[in-house]
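Note that one protein chain of the assembly has been removed; the remaining protein chains are unaltered in position.
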Amino acid sequence: MSQTVTLTIDGAKIEGQPGQMILGAAQEAGIYIPRLCHKDGLTPHGSCRVCTVMVNGRPMSACTTPITEGMVVENDTEQISSLRRDLIDMLFVEGNHFCMFCERSGNCELQALAYRFGITAPKYPYMFPDRDVDATHPDIMIDRHRCILCGRCVRSSQEVDGKNVFQFVGRGEEKRVAVNAEAALADTNVDVTDAAIEACPVGAIIKKRVGYVVPIGKRLYDHKPIGSEIEADGAVTAK
Amino acid sequence: MSEALVTAVKDICQAHECDRTRMMDVVQAVNDKYGYVSSEAMDLIAEQLSTHRVEVESVVSFYAFLSSKPKGKVVIRLCNDVIDRLQGADRVGQAFVEELGINFGETTPDGQLTLETTPCIGQSDQAPAVAINDVIIPNVSSDKAREIVRELRQHMDPARLVKQHGDGNNAHPLVGSMVHNNIRKRGDLLFTPINRGEAVRKALAMSPVEVIRAVKTARLRGRGGAGFPAGMKWEFTRGAPGDRKFVLCNADEGEPGTFKDRVLLTELPDRVFAGITIAGYAIGAEEGIVYLRSEYRYLIAFLESVLEQRRKDGLLGRNILGKEGFNFDIRIQMGAGAYICGEETALISSCEGLRGDPKNRPPFPAQKGYLDCPSVVNNVETLCCVTKILELGPASFNEFGSDRSSGTKLLSISGDCKQPGVYEMPLGVTLREVLEQCGGADAAAVQVGGASGQMVGPKDYDRKICFDDLATGGALMVFGPDRNILKVAHAFMEFFVEESCGYCTPCRVGNRLLMDRLEKIMAGLAEPADLDYLKELGQTVKTCSRCGLGQTSPNPILTTLENFRPVYEAMVKEETQGFQATFDLAQAVAEAEKIAGRTSVHAHA
Partner (left out) sequence: MAKPKIATTSLAGCFGCHMSLLDIDERILALAEIVDFDKSPLDDIKTFTGRCAVGLIEGGCAHEENVEVLRDFRKHCDVLISVGDCAISGGIPAMRNMVPLQECLQEAYVDGPSVHNPAGVPPNDPDIPLMLDKVYPAHEVVKIDYHLPGCPPPADMLWEALVALLNNKPLDLPYELVKYD
């Protein structure tokens, strides 16, 4: 009995394990599927939609769709890139992303994706929402202007830290990440060493006093696009 | 923290066995008792249910009818659905504002009365309608609104506002509502007298597999809008591994302009419950849940009494109708004001005591649904159809309807027609025939399928209402020649922006962007290129959204763009200087002009 599942991504034949999601199987084969809310090791969330791929012609999120035998996946096509650009643009205009002074600039996954897709300005008008900052904790700060509601902190706190520091509250445009306390982060059992703090892909949850320690030119995405580490790993001969 | 609160919350939690998955019931009970769920109450609930406070806050903050801030003893919720607005809801709203001396979203200084708006409350055929706590007052005028406020100020008892009862079971002592059924056309299928127990008896005489086969032979497809073959859904659920399975009846009827399930629940609750019981037998479930939208809470005492009677009659409970080993019961889960909970996986989340976020699929509910058990979710009307399939046999059921769409369809008709109400029509009927019957033949446009459906014009009136052509959950909103199509599309977009759960990016952000650009077009601040912008953005939202809400929410704009393009074209003009038409200098300096007390030299040139 076969222990592997065979599928194609942009014409390249790859193999994966039963139960694996498209995103993970692709990654092991050296194919990068862009993503934001996904973080290896956490329960797939399927909220940012940046990993949208066409599965047998239908749009699906690659992080939540299990691979099946003979599945035909399109990932790197002009149509999908255009959709992904739209989604990245939406996340930029929805929040207040001041890259020029953000501690996470250069190491930010949202910014890195925009770089990868060659975005120089969003096509949608900025919304400039009024959000808040929680700097009550001695070592950690939450800047909700930068939050993209990916839920990586929520899941990391629950699944890795065994806590429940963060959770979504509100609905629709009012949705935001709240903390498990009446007032603020300082009143929770969060710790600066929690995985949840590291899990934030943007500058919404940051450690105090360590901002800008890595100089420009040495940051994660200064020289190579996000995803190139995955593409460098596995040689896939496509098409 | 008051002792009374501690005791009350403890009692409420214990009444639900401190079961975390019954969070919806717990927070609603607390909200009912105090008018809101206070911070202290959240801490207490979290402690009692062995969860975290932020989880309680997460649930409370999701639902429109729950509040974390104090509200008045009586909450007046004016329906601001597009049909209600066309029929004068704005004037009624103004009357409430004046009489109460407060704006929408506010509570009177004495803490007695709160005024809010709410999306479609399922009374579009008797609009404008208002919900006062659980009491529905249909056909409200501005005079009536003033009268309501004056009277409430005297006795603060919404029940006493009910002056005369509606028809049918609306007059039942346990309903006691002013709502009318407005059943304008009874087909020969659903609205026929019921012989209680017949359908269940016939089902139990067959094997579960035979019941599923009958439903498949009848080619029954879901009546909620998606049209998925019901028999196939049952078969998947029956075949899924698991000892515990569930039947969920979707009575969340939140699609604007839809109200036919309200009438079924009022007049034919036995059909609904029999359908659920039969589904339970077919898939091997012992538990059924009716997810009832909060706006229909005035029906709950009545529905509970029908359930109780069915238990007494051996139609629910252990060894139903003497069938050894078939045990089945039904509970009613109240919703709390969230359109998204009509989406089947969001409905499941809500039943589980969570935010009404849709779940990732796969796994589908048939594999992993309520409490991770295989579950079938069916619409109220679908389940009523099941009883007729059992009563008449699949072949007779097939005789109703068209080639590939069998049975009848209940249509909820509202708007600019002489006889709004519920019509039972054979599937395959043309839109024109329907419009003629309801007195809406001069319609300029019809929104088929509610807010998420499509807006069609006269060239489409010969199309058929069936699964292969104009598929619909049954809402037809009729718009006369004087109506502004863009205003209608805008009202729908407002609704989606309000009701998006916010989980995924395209729906949370994209609907707002669509609405904002539509507003620019309506204000004459747009170019032809902005129509392409709407189309492309709408496509992105449809393609990338995670659930049916975002996959259909751009439809009001996309279908009006397609079918009523001249209306848009009349509002846009080419910008020749390279400026952005959407930028309005006069509006941008208006605030500064006010502050500075002088006029801009540039803006008004």
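Just so it is clear, A and B label the chains in written order, and each chain counts residues from 1 on its own.
Just so we're on the same page, contacts are C-beta pairs under 8 Å (C-beta built on N, C-alpha and C of every residue); 3 or more make two chains touch, one makes a residue touch a chain.
Predicted model only: the values in this text are computed from it and were never measured.
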item	value
Among A:A12, A:C99 or A:A186, residue touching the chain not depicted	A:C99
Absent-chain interface as seen on subunit B, which is shown	577-580, 582-583, 585, 587-593, 595-598, 600-603
Residues belonging to subunit A that touch the chain removed from view	96-102, 105-106, 111, 114-115, 118, 120-121, 125-126, 128-131, 145, 216, 222-225
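Just so it is clear, only the chains that are shown with their structure count from here on.
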item	value
Length of the line joining the C-alpha centres of subunit A and subunit B, rounded to whole Å	33
Contacting residues of subunit B [partner subunit A, same complex]	39, 43, 52-55, 57-58, 61-63, 338, 355, 360, 362, 497-506, 508-510, 512-513, 516, 536-537, 540, 543-546, 582
Subunit A - residues contacting subunit B, complex	44-50, 52, 59, 61, 64-66, 83, 86-87, 90-91, 93-94, 124-125, 127, 148-149, 164, 166-175, 178-182
